[in-house]
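Only one protein chain is missing; all other protein chains are in place.
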Amino acid sequence: MTKLDATDLPAPRARRTTALRGGANTELIAWLFMRISGVILLVLVFGHLFVNLMVGDGVHAIDFAFVGGKWSEPFWQVWDLLMLWLAMIHGTNGVRTIINDYAERTGTRLVLKSLLYLAFVVTVVMGTLVIFTFDPCPPGSPADLLPSFCAA
Amino acid sequence: MTATLENPQTEMGAIPSFQVTMRVERFDPESGSGSYWQEFTLTMHGTDRVLDALHQIKWDLDGSLAFRRSCAHGVCGSDAMRINGRNRLACKTLLKDLDLDKPVVVEPIKGLPVKKDLIVDMEPFFASYREVMPFLVTTGNQPSRERLQSVEQRAVFDDTTKCILCAACTTSCPVFWSDGQYFGPAAIVNAHRFIFDSRDEGAQQRLQILNDKEGVWRCRTTFNCTEACPRGIEITKAIAEVKRAIVTRSF
Amino acid sequence: MQTHSYDVVIVGAGGAGMRAALEASPRARTAVVSKLYPTRSHTGAAQGGMCAALANVEDDNWEWHTFDTVKGGDYLVDQDAAEIMAKEAIDAVLDLERMGLPFNRTPEGRIDQRRFGGHTRNHGEAPVRRACYAADRTGHMILQTLYQQCVKQDVEFFNEFYVLDVVLTGDPATDPGARAAGVVAYELATGELHVIRAKSVVFATGGAGKVYKTTSNAHTLTGDGMAVAYRRGIPLEDMEFFQFHPTGLAGLGILLSEAARGEGAILRNASGERFMERYAPTIKDLAPRDIVARSMANEVREGRGAGPNKDYVLLDLTHLEPAHIDAKLPDITEFARTYLGVEPYTEPVPVYPTAHYAMGGIPTNVRTEVLRNNTDVVPGLFAAGEVACVSVHGSNRLGTNSLLDINVFGKRAGIAAAEYAQTATLEEMPEDAAHDVGVAIASIRAGAGTENVAKIRRELQETMDANAQVFRTKESLTTVLADIEALRERYARVGVSDRGSVYNTELVEALELGFLLELAEVVVVGALAREESRGGHFREDFPNRDDEKFMLHTMAYRVPPTARVAGEAGEVVGAGEIVEAGASAGEGTPPRPTFEGTSVRLDYKPVTVTRYQPMERKY
Partner (left out) sequence: MASAPAAPPSPAPVPAPRSSRGRSTLYRGTEGMWSWVLHRITGVGLFLFLLVHVLDTAMVRVSPEVYNDVIGTYKTPIMGVMEAGLVAAVIFHAFNGIRIILVDFLAKGPRYQRVMFWVVIGLTVVLMAGFLPRHLGNVFGGGH
């Protein structure tokens, strides 16, 4: 409004003009997703921690056999897959907002976000493949390292 | 009508004077020397506010100290500054309520370019305000009498009508510090004031503006704004109401 | 130096200025120039309400409102103007509602109304509910609403541009053809001077409360508009009438609304006595502002004040229910808590009269055109709000009528200025239009002045409080006049330590002080000459109203300071520019006392009386 000819400095924080979108946009969906996924993750992660760290011998009980035993059941496969995906999206979105907050230069922003998305893709693809292509009884492995049902 | 007062001699004026050290952040763009801290030791009195201390510095010690002020009782919104690390109006902060064993630290509000000493450039702040359509939007012919509005409808947006545009909230927001493009609490408060006004017909547009990348979704509910507001507006609550309105109208 | 051109330039972005801008900007190219950001204006500090005979809650009409205004002003009100204001009040309120102002509502959803001091039904029969309000923040809401509309209309603002001079094509004292050509403004952010050319100039710069020490007014209310006009040869009307609001927080002057006493609060002296029973036996604490303020000052003067220095009285709310206080007086009780640490539920609040409102100002007609003498206007020059004197407030303004004034006459000023601009041509600016201002600034900034701005101002405010406040006598006024003259001499040697250009607020305060000194003199000279007591002006040596001699508006003209400060280095804006004041103006007026050594020449103007003949003022 106060636009004077010569003395007018460019507003130091002029907003980048973005086209306004109606309805549910990315930011809204991201915001909602964080809340919904957060609640689901609370159940999934607490279940995960309880089974892995509280039941039986806790952290000492975790070995190949333990993991193999869990992923032989579709229930735990789905549980872990869901957890993987939700946690990765939740976390990636969280870090994305942090990058948006603190990385002021466009270049830095771009680099950091590229790294973030790369890490996201690699981790999610790898994790998903592992869960689905996992063989609990790889041939040639010592039997005492494998889940008990492999003996059969 | 009532009994004679037992002790009409109140303590007003009887409060002894005390020593205050003011630690003020100075910046003179014309000196080219950057910003620095300067300390002043003053003798102040019971009812004195931070603004009085600044005036004493300006009037008796160093006339070059620059700060904005006008009404001096918390209704004009000129003298928002950071006092002991928190955004306050200098005219509403009594010295005796502060810890005077340590220097009282006074800085300009954060996130807006400092022009001189405690004066910041307010233009970006008002630019955000102007962008949210902070005015009544109606269609059709103006009625010949007033538009009717029930007491309950009026109460819905009462809190956000109290805003004096002092910028204490916006410049207390960590998101605004790091991202000056964020609309900021004050703009959202002033959008809220109209979004929830039963006479207004521009809510949809305003919600669309605030659904923007730099809109309400940047709010991280740190409550710094609510705590900084000299008018006691529940700002975080108002922002949450806007968020919910966008969610419900989007689906 | 930069030059800008507009059709209409409005000086001041408070209630009146923005109301004018809303009317002018759709009609003509308009700029609003203000030394503050728009919402910082003191309009925002108004609490009680804005009166209009809407008759939403009970029977009312604008004629009763006119009568109350005339009587409240102790018959010094120009009644044609009061009629216009009361009549247009209704539309003014409805306009604000249509702009979105969140008025409090009745159960039916209409604008709610409440009682206010001096507003009555059927010419004084009983109090009437006439004040439209928004909690106890009516002024704040008006200011915000007007600014919102300015944003909507994309009104052009020059924020933090301090107008220091008005450019006229001639001397209004002698030249009937003198008309407005623009203003000269100092940009606070850069220290640069701007010449803003315009066909119409509207002054809406507010009051001058800072001539006093104890005042409800903002630090920035230094009478800039009045002084700028006065220095260029425009008279000032009725400046001796200054309203002192009874209940300012003691020592601070922060206003506690009249609504407190309306809700049942009682004023007490040191011994706890309800002293108003002695001064106004029938209506006690709800007597008009001038009477209550005088009574309070008298208690203190006679040694019955409370506090360690016996210099204030007490406003007692302790007999009221806390819930009632919370519901009706939230803001003012918060003021008492915040600023005095007094809990109004259980302790009485220290209060003392506080300088509140200048009834006088730049004389205008009802079209808001500025008068250069008793009858003739200065084409292209307009004024509205507290800076102007229409005169709708006479010698004592009624509560709520200030918010009404800015809306009614602000609107009129906007329309009149735009209409004038549509037919007028842009006047040629002299090459050196900013010369005087530039010299004045340069001499203060660069000069080796040794006098301190704050000290002079403090002494001015103290002597004004001591000698020209609620009670005045020939002796006290003579004393203060001598003080002012001495201070003006010292002001000529004023210096600042800040030599910078960016936000040199020390320089701004020095310029403001120049205006204050100018106006203080006008107030005192007018008060000295008015040997009667009327409304806000009380002379102990002349305690009665004297309609025979003083049923007249005071018109104060600035006499060029030939003998006094000619050629001084610290000479202020415009000094020496004005040619002869013209000793001929005011033929047929009764001989008045003259004041040697001052630069004020007084004249008088008849009061416009339409239907209400002066009567004794009893409530």
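Letters A, B and C mark the chains in the order given here, with residues in each chain numbered from 1 onward.
Quick note on the criterion: a contact is a pair of C-beta atoms (placed from the backbone, for glycine too) under 8 Å apart; a residue touches a chain by one contact, two chains touch by 3 or more.
Just so you know, these numbers come straight off a predicted model, no measurement behind them.
Within the complete assembly, C:486 is the residue of C:1, C:442 or C:486 that touches the hidden chain. Between the chain not shown and the residues C:273, C:419 or C:462, the one that touches is C:462. Although one chain is not displayed, chain B still touches it through residues 19, 25-27, 34-43, 56, 60-62, 82, 84-86, 105, 107, 110, 172, 174, 220-224, 226-227, 234, 236-237, 240, 243-244. Seen from chain A, the chain kept out of the figure touches residues 35, 38-39, 41-42, 45-46, 49, 53-54, 57-65, 67-68, 84, 87-88, 91-92, 94-95, 98, 119, 123, 126-127, 129-130, 133-134, 138, 141-142, 145-146.
By our rule, only the chains that are shown with their structure count from here on.
Our note on geometry: chain B versus chain C, Cα centroid distance of 27 Å, whole angstroms. Chain B has residues 126, 130 in contact with two or more other chains.
Touching of two or more other chains is recorded for residues 1-2 of chain A.
Chain C meets chain B in the complex at residues 36-37, 39-42, 44-45, 93-94, 97-100, 102-111, 134-135, 137, 140-141, 144, 148-149, 151-152, 159, 189, 218-220, 250-252, 254, 266, 268-274, 306-309, 312, 314, 316, 318-319, 335, 338-342, 347-348, 350, 452-454, 458, 496-498, 500-506. The part of chain B that touches chain C in the complex is made up of residues 1-5, 8-14, 28-30, 46-47, 49, 58-60, 62-64, 66-78, 92, 94, 96, 115-117, 119, 122, 126, 129-130, 133-136, 138, 142-143, 145-151, 153-154, 157-158, 161-165, 194, 197, 199-200. Considering their complex, residues 1-2, 11-16, 18, 20-28, 30-32, 100-102, 104 of chain A touch chain B.
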